[in-house]
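The complex appears here minus one protein chain, its other protein chains still in place.
Right after this comes subunit A.
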């Protein structure tokens, strides 16, 4: 049979000291109930047993808002769950407990528990590569478009020039070969003089 002193030390070994800070609400019985429910939820997930709110015992509350709590087994109310299991449960569901109480890792401290390091989410492709891909894609497309349009314009100019040169040559050729009245402006004064020169 366990002596009272042993019982106390046993309980103390399994107790968790918790400190809350910068609460956005007043700490009262309802909030305490919410906390107990959150811990019961964490324990249920971790040990895969059904814990209820009455299995989480809170004691020694101070207005600092700090208290001790222990968790009893649902099957046997006299059996206390050991610290390691409680710690694991809390670590697993720390995120949910934090958001339930509107607190964070810095404002709710489980004294003696290893701090859970919120591992930063590493997505499959680094997001910066995606943005880089978009920017370089647009730039490359722009460069290709401008280069191609310049080449096309130059080709067009060459063709135009070739056409113009051909036209010039044809015109010159025409005036040399034909020299007919239809290409020039008829000078009427010459024809007026004709009757007068018949002397």
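Note that a contact is a pair of C-beta atoms (placed from the backbone, for glycine too) under 8 Å apart; a residue touches a chain by one contact, two chains touch by 3 or more; residues count from 1.
Everything below uses one rule, namely that contacts and distances are computed from a predicted model.
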{"item": "Protein name (UniProt record) of the chain left out of view, among \"Transporter\", \"Signal peptidase complex subunit 3\", \"Small ribosomal subunit protein uS2c\" or \"Pyruvate dehydrogenase E1 component subunit beta\"", "value": "\"Transporter\""}
{"item": "Residue numbers in subunit A that touch the chain omitted from display", "value": "19-23, 27, 62-66, 117, 119-120, 127-132, 135-136, 139-140, 142-143, 146-147, 150"}
